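Omission of a single protein chain aside, the complex is shown with its protein chains in their original locations.
Presenting chain A:
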Amino acid sequence: MSEIHFQEMASKSWLNILTFLCGSAIGFFFCSQLFSILLGEQGDTQPNILHNDPHARHSDDNGQNHPEGQMNFNADSSQHKDENTDIAENLYQKVKILCWVMTGPQNLEKKAKHVKATWAQRCNKVLFMSSEENKDFPTVGLKTKEGRDQLYWKTIKAFQYVHDHYLEDADWFMKADDDTYVILDNLRWLLSKYSPEKPIYFGRRFKPFVKQGYMSGGAGYVLSKEALKRFIDAFKTEKCTHSSSIEDLALGKCMEVMNVEAGDSRDTTGKETFHPFVPEHHLIKSYLPRTFWYWNYNYYPPVQGPGCCSDLAVSFHYVDSTTMYELEYLVYHLRAYGYLYRYQPALPENILKEVSQVNKNEDPKVKLGNP
């Protein structure tokens, strides 16, 4: 009797234990759900009092997450809301520059595309010159071949095209390569002191072979309207011909023949503005070896280190696609807040008059700021 009872008891207690465990598991789980609901609410009601938080997103995610999907591509405008571009816009109207970029069919996607996405947009007018026409990019077809020995042909035909179609649309005519980065705002500042009726051209001045010097092709050069007229005229009257395939030298010789002055493009402290290389090659002392051709070519005494380059640099050359965007970021985006630049160049006089007129109407506490 006791044995049977014992067995019954054993099985019953087994069952009891089982139900007990089941119950505790369910209780545990239930409680965890309850707690997480309660605590979850607490998390959401964290006081927002300290911030005027423009974006609802609370950074619970990894700091390394770049909010690509959420990126508002007009965000750029509010980052620049403290920026005053009146002077730059004024110069855009006053100093009209047509840029033409030397490129070719194989380089449209590799190089010209990045020029188009960055600095080219700041020209008053930009044209991409290629041996062939491309309606989509778009490029102008010069009907030449491609290659280094075609550069002068392309240059002559490009200037011809510009002269025939756009002479009255601009005051200055800038030539650049598809691996040149140009800072148009600084070019306008440089040119604002000169009249487009003056026969003059600017670039990185080299001294050999031409008495008054000539301008490096890669660093880019810019002709006044009068200089362009004389260049075209020279070929009509055969005062200049396609004498060589070395584009910059041949053009420089033609300029001298036509009495177009080779201008001094250095800033008011004597620092160069047009650069035949990327910033790194100029800023780092001893980057370019002493025996390099560059040292003997420069018209003015060449400088390595921080004195190499103006704060208001106009161009850099041998700029690859990544560097194109990096320069765009460094010039037009990244800055040191509140920093008073050492170099405070004067506004061109005619601009100065206009801007101070505008400022008379504004709050006198508003300073002109430092360009």
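Assume contacts are C-beta pairs under 8 Å (C-beta built on N, C-alpha and C of every residue); 3 or more make two chains touch, one makes a residue touch a chain; residues count from 1.
Basically, contacts and distances are computed from a predicted model.
Peer 1: Can you match the unshown chain of the complex to its UniProt protein name from these: "C1GALT1-specific chaperone 1", "Mitochondrial inner membrane protease subunit 2", "Regulator of G-protein signaling 11" or "Vacuolar protein sorting-associated protein 29"?
Peer 2: The chain we cannot see is, by its UniProt record, "C1GALT1-specific chaperone 1".
Peer 1: Please pick, from A:Thr103, A:Thr118, A:Thr155 or A:Ser265, the residue that touches the omitted chain in the full complex.
Peer 2: A:Thr118
Peer 1: For chain A, which residues reach the chain that was dropped from this view?
Peer 2: 12, 15-17, 19-32, 35, 42-43, 46-47, 50-55, 57-59, 61-64, 66-68, 70-73, 75-76, 78-91, 117-118, 183-186, 188-189, 279-280, 283-284, 287, 305-307, 309, 311-313, 321-322, 325-343, 345, 363, 365-371
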